[in-house]
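A protein chain is absent from this complex, but the other protein chains hold their places.
Chain IDs A and B follow the sequence of writing; residue 1 opens each chain.
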């Protein structure tokens, strides 16, 4: 599907740029910035493929993706100072990337004949593990485990996609509907600062 | 073997609860808590299966394990405040889980016809990598590398199991003997605070 493919390229570019900015913030050198951008962009799909045993891994079959992500990170390093008014654009493209990654991840697992629960999980992993690996390399507790409706958006998108397919909706319509709904959910979650519950230290008193 | 399977379910529940408590301590939200519980419970077996090329990975074949671990983590998040007098129970079930994971890991590698050293290592990896991944996601140096006889218990359990099999003892008896001995070793190690040697900063002077 060409639309999904275009969105995918847009998404890995946006993720590579976000990874690059995080690398700059951590004082990484030019290699670290390119590698962090690449891991952020392609890490989710890689973890999914390894867990599913789906070889060859995506970027090994398409090494041009690496040029794409490393190039986007490299450019970001030199133009970041001019991007400060693009924060909102980043947030939107990142949200689009999240839902696109999720739908693509579901499709991969569907193609392998996986159990419906594993299909949704493959979407979730594709959506969130790039950022999770980025945060581990930056030596911090992954953002996705702490705040914002990010993983929840991926879960919602994957569940909606699977439900539509199960209801007999055509694959194209189901993926567009999941993309649009998931993206709107993400935008609303950011706009209204929706969060999942957390717990306070008193709740675990005596279990430390 | 039904006993081992029952202990396994008990063990992944205990590990998921311990992961959930760690996630609460780090201020994770409900998704992070469920994911950390699941990684703690199923991470060791997953790393083992990926290293051995043993596909499909356990929980992909049995997605119900995921419901089990995420459910245990979810419940833990809401009842943790009532669990503070259960510390000792946790420690015991965690010790049982460690030795059960080890014996199960050995069995998987045995089934693949691996070298005896790899069999013991597969047991060790199954026993300790869940907690190791949990600690990485919590942004701290893995506990298993620093303190307590934890990995040592897994190594002892695996070595004893393999020795008994090598001596011609039946698989059932060998696994029960390894479980009981390993569990006792762990309980004694905790009770008497047994530790492996560490080294002090003076020992590495000039090599920093």
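By definition in this document, a contact is a pair of C-beta atoms (placed from the backbone, for glycine too) under 8 Å apart; a residue touches a chain by one contact, two chains touch by 3 or more.
All values derive from a computational prediction rather than experimental measurement.
Engineer: Identify the residue among B:51, B:74 or B:91 that touches the chain left out of the display.
Structural biologist: Looking across B:51, B:74 or B:91, the contact with the absent chain belongs to B:51.
Engineer: Who touches the missing chain here, A:11, A:36 or A:160?
Structural biologist: Checking the options A:11, A:36 or A:160, the one contacting the hidden chain is A:36.
Engineer: Which chain B residues would touch the chain omitted from the figure, given the whole complex?
Structural biologist: Contacting residues on chain B, toward the hidden partner: 50-53, 114-115, 117-118, 121, 132, 136, 139-142, 144-147, 151-152, 195-199, 201-208.
Engineer: To test your reading of the contact rule: which positions on chain A touch the chain that is missing from view?
Structural biologist: Answer for chain A: residues 21, 23-33, 35-36, 46, 50, 55-57, 60, 63, 66-67, 77, 80-81, 83-87, 90, 136-139 touch the chain left out.
As a convention for this text, only the chains that are shown with their structure count from here on.
Engineer: What angle of turn lays chain A on top of chain B when you fit their CA atoms, given in steps of 5 degrees?
Structural biologist: Resulting rotation angle: about 120 degrees.
Engineer: Report the inter-chain centroid distance for chain A and chain B in whole angstrom, where each centroid is the mean of the CA atoms.
Structural biologist: Centres of chain A and chain B (C-alpha means) sit 29 Å apart.
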